[in-house]
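Reading through the structure tokens given below for one structure.
The other protein chains are all here in position, but one chain of the complex has been omitted.
Residue numbering begins at 1 within each chain, and the chains themselves are lettered A and B in the order written.
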Amino acid sequence: MPSNYRNFRTSVPWLILFLEAVFIILFYLFSDDNYAYKSAFYPAFQDVNYMVIFGFGFFLTFLKRYGFSSAGFNLLIVVLGVQYSVLIEELLVFLPQRKEKDGLERITRAVLSSTAVVISTGAVLGKTNPVQLILMTIVEIIVFYLSRWINIRFLQVPDIIGMMHVHLFGAYFGLAVSSRFSEPPPRSEKNASTPKSDLLSMLGTLFLWVFWPSFNSVLTMSNKNKAIYNTYFALAVSAVTAFMLSALTTKDGKFRMTHIHSAVLAGGVTVGYAAHSIKYPWIAMILGLLASVVTILGSYCLQRCLNPALKIHDTSGVHFTFGLPGVLGVLTEVVLVITENWTNLPGLGYWIMRDIGAYCLTISVALITGFITGFILNLRLFKNTPVSKYFEDQVYWEFPHLAVGF
Amino acid sequence: MPSNYRNFRTSVPWLILFLEAVFIILFYLFSDDNYAYKSAFYPAFQDVNYMVIFGFGFFLTFLKRYGFSSAGFNLLIVVLGVQYSVLIEELLVFLPQRKEKDGLERITRAVLSSTAVVISTGAVLGKTNPVQLILMTIVEIIVFYLSRWINIRFLQVPDIIGMMHVHLFGAYFGLAVSSRFSEPPPRSEKNASTPKSDLLSMLGTLFLWVFWPSFNSVLTMSNKNKAIYNTYFALAVSAVTAFMLSALTTKDGKFRMTHIHSAVLAGGVTVGYAAHSIKYPWIAMILGLLASVVTILGSYCLQRCLNPALKIHDTSGVHFTFGLPGVLGVLTEVVLVITENWTNLPGLGYWIMRDIGAYCLTISVALITGFITGFILNLRLFKNTPVSKYFEDQVYWEFPHLAVGF
Partner (left out) sequence: MPSNYRNFRTSVPWLILFLEAVFIILFYLFSDDNYAYKSAFYPAFQDVNYMVIFGFGFFLTFLKRYGFSSAGFNLLIVVLGVQYSVLIEELLVFLPQRKEKDGLERITRAVLSSTAVVISTGAVLGKTNPVQLILMTIVEIIVFYLSRWINIRFLQVPDIIGMMHVHLFGAYFGLAVSSRFSEPPPRSEKNASTPKSDLLSMLGTLFLWVFWPSFNSVLTMSNKNKAIYNTYFALAVSAVTAFMLSALTTKDGKFRMTHIHSAVLAGGVTVGYAAHSIKYPWIAMILGLLASVVTILGSYCLQRCLNPALKIHDTSGVHFTFGLPGVLGVLTEVVLVITENWTNLPGLGYWIMRDIGAYCLTISVALITGFITGFILNLRLFKNTPVSKYFEDQVYWEFPHLAVGF
């Protein structure tokens, strides 16, 4: 089996070369040089860039033998995804954001879109080879654009809300893909962390935590600082709640590092939709608390009941880290719309339908296309990694250190 | 003894839940939505936030078996402390800074105040359980506000100077608390670092070093960039002096990592009070040099003479890292006042009295309340960690990795 992949590996560089050549040719054909460059956009772009490259890269390094691949493939996927997203925005003239011509804003949007793929990667972490990851990137980004376009065009959802569906979309697409891959044996020795890798993953989590306010505010035009303020409080309460619930749900009242990793970020995901419009910090705080509760209870239920039943294996728990808090965020958005517009009944009905419709559409598109993508990636053509080689850097990376001792 | 704590642990989540509920209710009752949001405040807020979450979190990870707790509890303390500080500023109408209504500035001030607790944590690192840490946070922040309020109200100290007492206050409060805890055995195997944990701690130190200019300039209204410039030079000379003195004071002229960790930051602490008013960079440079000297000689004297005599155990050396350079900073402020105003004798006497009074007051309040806090935290009620369980992550965190090997 591994010898199969060994022969197949030689095709990796040609796929990358082909893609990059296509990108450069398309950039040559379609890009123009009439960009404006708003000087104020650089810090926001940099925060988001930083967060995706470092934060997600090191967030995923918790597997003890998969650190190189986690941080390395994350970089590869992000840089491919960003170029591809910039091209899609350029080529697909029907997308409304095309009218903006700020160069840095385009990259920032592209980085945000790539987040979907990075989140999906978390679900299949350690189980896919690079060719599968690259194909997933190509399919997922175009489908995410399609889903946003339908949201904008037919449901009149503002694009800023559409973009915030990135967590939901990424999580459910990743889960659907993952459902088509073989499950690792339940007590796989390699599907585990060491204290060192957990600490490195904590570093990544803290990067994500610190930059999340930038992520939630980067596309907001007005109320930018209000979005930052609310996101900070939601994240703060999430972090507190994560410690509380972790001690409450584990044996002996100890803290569990995986709880902390996932639940401290939950508040940021949940308030993403409404951060700029929440009036009082206590609302953001309650959302942060609920998000953390949903994440930790979700991690308990999903890992015990749902995942074994559906035979889904979700390596880094994207379902409860990004999926469930995203669902909570949509519900929040609906509740906020109701409380703010309950005097205006006809408009209210429309807005509720719009938000729920956008939610259902996004999830459905993610699940269906993710399922199809997973099916395609499992064709024999792509030389699936055998289960015995899951979570193993050495399949993809040279280890000159081995001779000297790990 | 550990079985005692095992039963007690179940109370941790309820304490956190109670606090968080109180915070949310108070925010609900007292916060209003009339904040202005100065757009320019975000980068400064973010630098400080970043520095406290990462810098201090990883600065404290030098103990070989206490990395999870160092980085994790730091996050918990900071997010609790920030919410609590924001509330205190909102509730205590007698504080003068209440008139400013900028949302992000409020969080920034709250993050600065939480630094006091983070520094105190360094003195009792590895010796306290989470309940004790949380109670210490609650007591210390309110006492620090009280101390600043007395400074502002009765001594007419500008709040920007009062805030810079945060290092002094944090260090001496922590020492006083630590004096009430049992000392670990002198050659405890767990109270040590490994090269890996020292390197991670170096990462944290460099984070602090790079962001210190932001810390010293964030509250300055005018001369912001002058404060940055002077702080940079003070830090640069401190770093140089740290290497010099480390080679001079150790056997064989080797460098000692703990010297570097503490002394490279000394200049930043010392110039904190006067960074915006120092006229020439060479003054900042001399201060950086003196600060580093004080830190390294202090570390020698304190660890050999004073600490054993007073039976104080200061895990991460906050006395010489933050305390002594803070004292030097106060002296500097006095000397600068003298040199600038020596023609105006009556005013001079008043200013000197004011600065020294503020210093004495801050130290006294820190020591007395710290001592009382340490006494309370040592009540049997709080199930003190037994000395044999000091510096041990496993008391507070699940270690699923253990089965597989550390």
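Following the convention adopted for this analysis, a contact is a pair of C-beta atoms (placed from the backbone, for glycine too) under 8 Å apart; a residue touches a chain by one contact, two chains touch by 3 or more.
What you are looking at is a predicted structure, and each value in this text was computed from that prediction instead of being measured.
For the chain left out of this panel, the touching residue among B:Ile107, B:Met285, B:Val330 or B:Val395 is B:Met285.
Only one of B:Leu199, B:Cys301 or B:Ile338 touches the chain withheld from this view, namely B:Leu199. Although one chain is not drawn, its touching partners on chain A can still be listed: residues 6, 9-10, 12-13, 16-17, 19-20, 23-24, 27-28, 31-33, 35, 37-39, 41-43, 45-46, 49-50, 53-54, 57-58, 61, 67-68, 71-72, 75-76, 79-80, 82-83, 103-104, 107, 130, 196, 200, 393, 396-401, 404, 406.
The set of chain B residues touching the chain not shown comprises 43, 47, 64, 189, 192-196, 198-199, 202-203, 206-207, 209-210, 213-214, 223-226, 228-229, 232-233, 235-237, 239-241, 243-245, 247-248, 250-257, 260, 264, 279-282, 285-286, 289.
Note that in this section only the chains that are shown with their structure count from here on.
Centroid to centroid, with C-alpha atoms defining each point, chain A and chain B lie 35 Å apart.
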